[in-house]
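Left out: one protein chain. Kept in place: all the others.
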Amino acid sequence: MGVDTILTDGIIPAPVRRRPEALLQVEQLSIDIATRDANVRLVDNVSFGIGRGERVALVGESGSGKSVTAQALMRLNSRVKLSGRVNFDGKDLLSLSPSQMAAMRGQRMGMVFQDPMSSLDPLMTIGDQVAETLRIRGISKRNARQRALDVLDELKVERAAERLDSFPHEFSGGMRQRVVLAMALVGEPDLLIADEPTTALDVRVQERVLDLLDEISRRRSLAVLLITHDMGIVAGFADRVMVMYSGRIVEENEATLLFAEPQHPYTRGLLEAVPRADVTVDRLRSIPGAPPVPAARPSGCTFHPRCDRAMAICSSVEPGEAITPSGARVRCHLYGAG
Amino acid sequence: MLQIDHISKSFPAGRGQRTMVLDDIVLNVDEGQSVGLVGESGSGKSTIIRCALGLAQPDSGRVSYSGIDVHRASRFDTLRFRRDVQLVFQDPYASLNPRMTVEELVGEGLLVHKLETTAAGRRARVVEMLRMVGLGEEALARYPRSFSGGQRQRIAIARAVVIRPKLLICDEPVSALDVSVQAQVINLLQDMQAQLGLGILFVAHDLAVVRHLCTTVAVLERGRIVEHGSREQVFDAPQHPYTKALLEAVPIPDPAIGRARRTERQLAT
Amino acid sequence: MTLVLPTASPRRKANFTAYELTVFGVVAALFLLALIGPMIAPADIYTSNMLETLFPPSAEHWLGTDDQGRDIFWRLIAGSQLSLFATVLVVILYSIIGMIVATLATVGPRWVDELLMRVTDIGLSLPGLVVSLGIATVLGPSLQSGIIALALTGWPMTARILRTTMRQTMEQPFVEGARILGVSRTRLMLKHVLPNSLDVLIVKWAGDISFTMLILAGLSFIGVGAQPPSPEWGAMISGARGNMSIAWWAVAAPGAAIVINAVAFALLADILQVRRDPSLRA
Partner (left out) sequence: MAYLRLISQRLVMTVLTLWGLATLVFIMIKLIPGDEAQVAAGPGANPEQVASVAKRLGLDLPVLQQYLNFLLRMLRGDLGTSVVSSKPVLTELAAVLPSTIELMIFASIIGTLIAFPMALVAASYRGKAFDGIARIVAVTGGAMPAFWLALMLQFFFGNVWRITPISGQHSFGIASPNVTGMPTLDALLAGDIPAFLDALAYLILPAFVFAIPFAAQVFRLLRASLLGVLASDMMLPVRAKGASTSRMVLRHALPNSLLPTVSLMGVLVGGMVGGAILVETVFARRGVGSFLANSVALKDTYAVLGAVMFVGIAVCLVNLVADIITLMLDPRIRGTQFGAGAK
């Protein structure tokens, strides 16, 4: 890593940031799941875009639909019903045939999952698992193995050549997460979706994995969609942040602006509710209640029962999208548009 | 009040070797004091808790509570120790018996320690306790599964605190909760401590939470306490490299700090 | 602080499908039949009628008659009590033994656990039918011997499963929490460990009834269980075997009765299993 990266990114981001060319454009994506009794809407009408090489974070709590959204982008979960459009590099993913979709996975878009302990096949060697992405594409065993080795080297797995033939149980948590990362990166995708990639790891390991991800994303100009619940991780990694609550994106903005001027009461509450390791405060401002489960979503603005600035309209009318002076896309009745 | 006095513990690691899990741990919690114990996974946090509660036997050293040697106590003293020292678990889903109602769960301590001998008296105390943790009377007949994670953790706290213990050991009590709910439970613990004069031993991997709740902090690295001091000493002027490394790795919800740190690390390599 | 109690996560509703209800209904009907079978069957099914031997199925004798001229249909109905209740008795007996062994192994000191589990392992690795055969031979052939033999050989699996579950329950944080609260040993077992361990057996029972019914019939067939005049189904097959070439229905019918029972309980076990572990659902 050289001066280059530091200059392009800088400690202080450029005030006007050109929107990179769109790679992924999600339009009015809704995700439903049919249970025995009823149809439950897990994600309601979300739209967002990711540019080439851009790092976007999708932040949310349990039940917010962040992981479901992530899996929907690759159509990984066959039990949910998807509607809307997911444009990836000009193709509508939702209208592809299963085999066309399979060809996109691994090749154009890769995914990393939360728990490195359970993400790997215990009976297959590391080398075979990393190379599998390529083997599926019909690349020869030798070439696939060589490229698997290259990726593991790129991810700074020590003595990677010797370790190709070892099994997952011989690796530590951080090492396994690198292998999982290698499986997603070996096909040289344009978009990497990382679903809570460091939640199961200790802070120091987490930091190293995030650094690696940062470095590779810059080097390969790889777009990254980071799914997390941790505002701290978001702050250090993402260019842009989307905050999801109960199946909807309630706020979206450049990372710096979002942290400096959170607009939605939920975003603000979230930032104030988290203790910090660098300052001492007397008391945390807490958000009352708990995030709703998708089957029992409140009417109107789904956040209104917990919101300290709720108005009469909030419980009945779902707020539309408004753009605030700080550039945030926000769904809240406090911000006109209505 | 609670004195963990030079305890060590090791486990067999095959081929006649033993791995040291705890190495000469010294830690005291005084009445009304809140002590934080920070460590990563595998640092020995849970072994310390188990030893402190008398559930595991250290190889050497002793744990004493107000003069009671926890591991060699008489029946009577053990019962007193059980009444005075309680635990709040990490996982609010696994720590409540799914087949007991909230009334039974919260009232069990009163029953076991014969603090309220009548059912009506127990119920009154349970209701009072539930109010303190922010739950209503209507919770009495319900089972844990109908509550959210945050509410279950309140029930767990009520269950532990209803018998008015002097020391509450908290084992990562908020790490399994949603971010927006964590603050509620943290605040509740603070309230309990202020109202009841509880001593708290707060064990966690999350440095931010520990900084928020504890005035004294110990840092555990692979079974050894490497740094031990007041909150300000440990967080603002850490001495041990391990503490420094941990603090530097904790994500801070501020993009400027996050990027500056990454740049620093990249320059260092 | 005010708190909104969630309207969500109501108590799990039963919500049975038509298929599941059908299976429950069939099992209930089988039990009912076993209960009232001997009462509704005509008395002449225990006496020979040499004028009507080995009749094929007809309007008068729905499933024909056996070599003693007895109506096979009514013998099956009457015998269902023997066959089903003997099976259920076996399962109850060995479940009790298994529960005692598992509880002793869980609460007892380490060496008791070791000893009991080694004995259980030995029991598990012996072929049940063969050992039962040995035991029944020693006790002398009769239905009681069969029941005793199967009860003595059937318990190890129950003991092993229950003990594993109880150990797992013991390690649950809520049990640890109860100990920290100062709960006594007895209360710990009765209130915390057992109620949260026993449901593993409910699934097992249905499967056990299905399986045990087959073995019990097998013992009767070899001749160490119920003896011929008895309308126990295995014994009926054994008795009718000699005349199979002229009256195959006399063998087919009791076998079919066993299959119907065994399948019904196996399907019940399957349903219970899937309800416990929804990942198996089709």
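All chains are identified by letter, namely A, B and C, in their written order; residue positions are counted from 1 within each chain.
Here is the rule we go by: a residue touches a chain if its C-beta (ideal position, glycine included) is under 8 Å from a C-beta of that chain, and two chains touch if they have at least 3 such contacts.
It should be emphasised that the depicted structure is a prediction, and the values quoted were computed from it without experimental measurement.
Considering the intact complex, the chain excluded from display touches A, C. Looking at A:Thr69, A:Ser119 or A:Gln263, the residue that reaches the missing chain in the full complex is A:Ser119. Residue A:Met104 is the one among A:Val43, A:Met104 or A:Ile287 that touches the chain missing from this view. In the complete complex, the hidden chain is touched by one of C:Leu21, C:Ile36 or C:Val130, namely C:Val130.
When the omitted chain is restored, the residue from A:Leu149, A:Ala184 or A:Leu271 that touches it is A:Ala184. Only one of the listed residues, C:Gly64, C:Gly98, C:Gly146 or C:Gly234, touches the absent chain: C:Gly234.
Residue positions on subunit A in contact with the hidden chain: 71, 74, 76, 99, 102-107, 110-113, 115, 118-124, 132-133, 136-137, 162-163, 165-167, 169-172, 175, 180, 183-184, 187, in rising order. For subunit C, the residues in touch with the chain missing from this view are 118-119, 121-123, 125-131, 133-135, 137-140, 210, 214, 217-218, 221-224, 234, 237, 241, 244-245, 248, 251-252, 254-255, 258-259, 262-263, 265-267, 270, 279-282.
Here is the rule we go by: only the chains that are shown with their structure count from here on.
Taken together, subunit A and subunit C share the touching chains B. Comparing mean CA positions across the assembly, the chain most remote from subunit B is C. Distance between chain centres (mean CA atoms), subunit A to subunit C: 51 Å. In terms of their C-alpha centroids, the spacing between subunit A and subunit B amounts to 32 Å.
In whole angstrom, the spacing between the mean C-alpha positions of subunit B and subunit C is 47. In subunit C, the residues that reach two or more other chains under the touch definition are 1-3, 6, 9.
For subunit B, the set of residues touching two or more other chains reads 148, 151, 184.
Remark: subunit B residues 53, 55, 78-79, 82-83, 85-87, 89-91, 94-100, 108-109, 112-113, 134-136, 138-139, 143, 145-148, 151, 156, 159-160, 163, 184, 188 touch subunit C in the complex. Contact residues on subunit B toward subunit A in their complex (touch as defined above): 40-41, 148-151, 178-184, 186-187, 190, 205, 207-209, 211-212, 231-232, 235, 245-263, 265-267, 269.
Taken in their complex, subunit A has these residues touching subunit B: 1, 5-6, 9-13, 61-62, 202-204, 206-207, 211, 214-215, 229-237, 255-256, 259, 266, 269-271, 273-278, 280-281, 283-288, 290-291, 306.
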